[in-house]
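Of the protein chains in this complex, all but one are displayed in their positions.
Moving on, here comes subunit A:
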Amino acid sequence: MAHSLSPECTPLKHAYDSCFNTWFEAYLDPHPTNPSASSSHKSTSPQSTPLNATSQAAYAKAQAAEFEARCGRVWREYRACVMKAVHEKGLGELLEQARAENPLKTPPDVRRLRVSANELGMSVLGWAGLEMFKE
């Protein structure tokens, strides 16, 4: 596991990372739509099995609560430690600027990213072609 930017936070970081990884692996594993994309049935869309929205929301809500119950405490300790270090390193202001410029509170539009990558095609270095995605 990688170190924290402040050595004194590294033990808390490792504890938190382990907690998150355990939760995350379990979260993905039985995820209701998980088998759809890796199954053999042909589809170009990853969302090949639209799940009942209600059951998906219920699963997400239960898992979010589970994560908080398991990792909430160590998270708050680690965060307090790392945010202190962030400010001590003079990164607080840079971080605030970056957040103001680009909050990124919601996922970027994946389709748009693909299109813009396509448009870049001509000026791109090391371009391998979008063919790779056309299965």
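One rule holds in what follows: contacts are C-beta pairs under 8 Å (C-beta built on N, C-alpha and C of every residue); 3 or more make two chains touch, one makes a residue touch a chain; residues count from 1.
Throughout what follows, contacts and distances are computed from a predicted model.
Its UniProt record calls the unshown chain "MSF1-domain-containing protein", which is the correct pick from "Urease accessory protein UreF", "Signal peptidase complex catalytic subunit SEC11", "SWR1-complex protein 4" or "MSF1-domain-containing protein". For subunit A, the residues touching the chain absent from view are 1-5, 9, 13, 16-17, 20-21, 24-25, 27-29, 31-34, 36-38, 42-44, 46-47, 51, 56-57, 59-61, 63-65, 67, 75, 78-79, 82-83, 85-86, 89, 91, 94-95, 97-98, 102, 104-108, 110, 113-114, 116-117, 120-121, 123-130, 132-133, 135.
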